[in-house]
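A single protein chain has been omitted; all remaining protein chains appear in their positions.
What follows is chain A.
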Amino acid sequence: MHEYSLACEIFETVIETADKNKAIAVNSITLEIGGLTHVSPEQLLFCLDVLSRNSIAEGAKVNVNFVPPSGECECGYRGDAGVPDKLRDEDQPSLYEYAIQTCPVCGKLLQLLGGDELMIRTIDIEI
């Protein structure tokens, strides 16, 4: 969907950062994607790969860390909107599973906090 335009912004930041630091190569880029965004990591990585060709960032490894949203409840509970037990660590919970997360203390629907970010955390360069 809008992964291409997001990839463009990420790519521009990577190139600007590399230039500013007089880099000769970009080794890796670390991104954080919030669990509530509609960003598809596979599409984003594909777009970044295409954009990076013939640039200083060609072949850079892109690490993606997923950030689960946290949840808050009127009963006072505050914590991670936990990954349901049936899901293994490497699986991202679906938006629906997050959307219906209930409070582990009182069972009410959790108010979700955060999880809407797409962060460029670090860029690993050679100088």
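FYI, a residue touches a chain if its C-beta (ideal position, glycine included) is under 8 Å from a C-beta of that chain, and two chains touch if they have at least 3 such contacts; residues count from 1.
Note that contacts and distances are computed from a predicted model.
Visitor: Can you tell which of "Electron transport protein, containing 4Fe-4S binding domain protein", "Formylmethanofuran dehydrogenase (Tungsten) subunit D", "2-ketoglutarate ferredoxin oxidoreductase subunit beta" or "Hydrogenase nickel incorporation protein HypB" UniProt lists for the chain that's not drawn?
Guide: "Hydrogenase nickel incorporation protein HypB"
Visitor: Where does chain A touch the missing chain, residue by residue?
Guide: These residues of chain A touch the chain that is not shown: 1-2, 5-6, 9-10, 13, 17, 21, 23-24, 27, 36-39, 95-96, 98-100, 109, 112, 116-127.
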